[in-house]
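The complex is shown incomplete by one protein chain, all other protein chains being positioned as in the whole.
Here is chain A:
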């Protein structure tokens, strides 16, 4: 796994947390959090271009905002390990910076984790056109309307009314924002599609959503942001709306402190190959080419964080489907979805496809869209937000050739196509699963031991009859393959 953050040391003294505010907010929104973290973390809250004290600064695209923040970070000289907290609009900027950091930008070295609060996702933010238009209209209206609407804006975005002076200051922040910056975010920034550029980040991340946040609550975070974080953790704040640092400073502060004290996650775990089976692999009953292949398959999947064909959300959806199709118990897991993705990216096939389906990659994407659309139509939430039973119901319908919901998305698959695709998926998944030495050990497969390198003197099998294992088979496969055993 290419994830190799600096070796963990217990944080010596306060670490730095760079904080980015929401649309209409400013650096000031972090003051309650900063007060709570006094002595634990040094809070560097920055104004984004067009907001707060930077109202006169221009450059409103996500990239321009990220440049602006990068300069602010350099000036603040965080040193050592530091963290980035982003709220709403600020979260998207934080994600863009995290991508730069993982790609090795020297000015961002040391970034060790993310806290995303009601974050705007890398993909275009879900918001109705009506709401967008309305917000763009009143920001340039007369002073009276502006003040009234700013108040409504703050109130609508909190789970319960903010106390004073927080509310007044929040309204003031909205009013001192540059209307151009405000409009630019609504019209462009929030709709910029960064999902492929951000890809999947490896740094630890805490993704926080308020349960009363209509557009960017936990469901949206789970469906749209979490898929971009290989080591992301979702936290729901009960009763909170969208203005989390103002509404829940204690919770936010403790999440920040918690992240900063966590062990960095180094690797996603691969399933363990039991010792006797590993010894068989290492023995001279197994040929060199096969041994190398089996040991390579036993390594965690290096490609898992770099999807090429699917975007990170699609990959997360595929992982969810594969988890239902081939549940893996125990600690480690084979990242089957990532391997399917790699095959789709390479464009290699197995020699045929159903004439009724489009090319493999297109079929996979259309199928995932169909599942997600069905989830949204039936449960009003994305496929990723469904529980296992609800996901299974859609897969059962696909297997049975029944429509998943009333309308099939135009770029989706119809019921018959879904059946064929689901058949292909099961096949892809099981073939990857059974290529893994841990799976072969689990099913009690001894065939890998048929012989080593010298083709002239292969031992093969002497015993081939019923209930007659060779002694080496029994020892390599201890405790596996008993009839009725249902896996671990």
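Here is the rule we use: a contact is a pair of C-beta atoms (placed from the backbone, for glycine too) under 8 Å apart; a residue touches a chain by one contact, two chains touch by 3 or more; residues count from 1.
Basically, contacts and distances are computed from a predicted model.
Asks: Going by UniProt, what is the name of the one chain that was not included in the view, given "Transport permease protein", "Amino acid/amide ABC transporter membrane protein 2, HAAT family", "2-methyl-1,2-propanediol dehydrogenase" or "ATP-binding protein"?
Replies: "2-methyl-1,2-propanediol dehydrogenase"
Asks: Which of these touches the unseen chain: A:183, A:225 or A:287?
Replies: Among A:183, A:225 or A:287, only A:287 touches the chain that is not shown.
Asks: Which of A:151, A:179 or A:469 sits in contact with the chain that's absent?
Replies: Answering carefully, the residue with contact to the hidden chain is A:469.
Asks: One chain is left out of this view; which of A:133, A:176, A:191 or A:431 touches it in the full complex?
Replies: A:431
Asks: Over the whole complex, note the residues of chain A touching the chain we left out.
Replies: Residues in contact with the chain left out: 286-287, 289-290, 293-294, 324-329, 348-356, 392, 395, 399, 423-424, 426-427, 429-431, 433-435, 439-440, 442-448, 450-451, 455-456, 458-469, 473, 481, 483-487.
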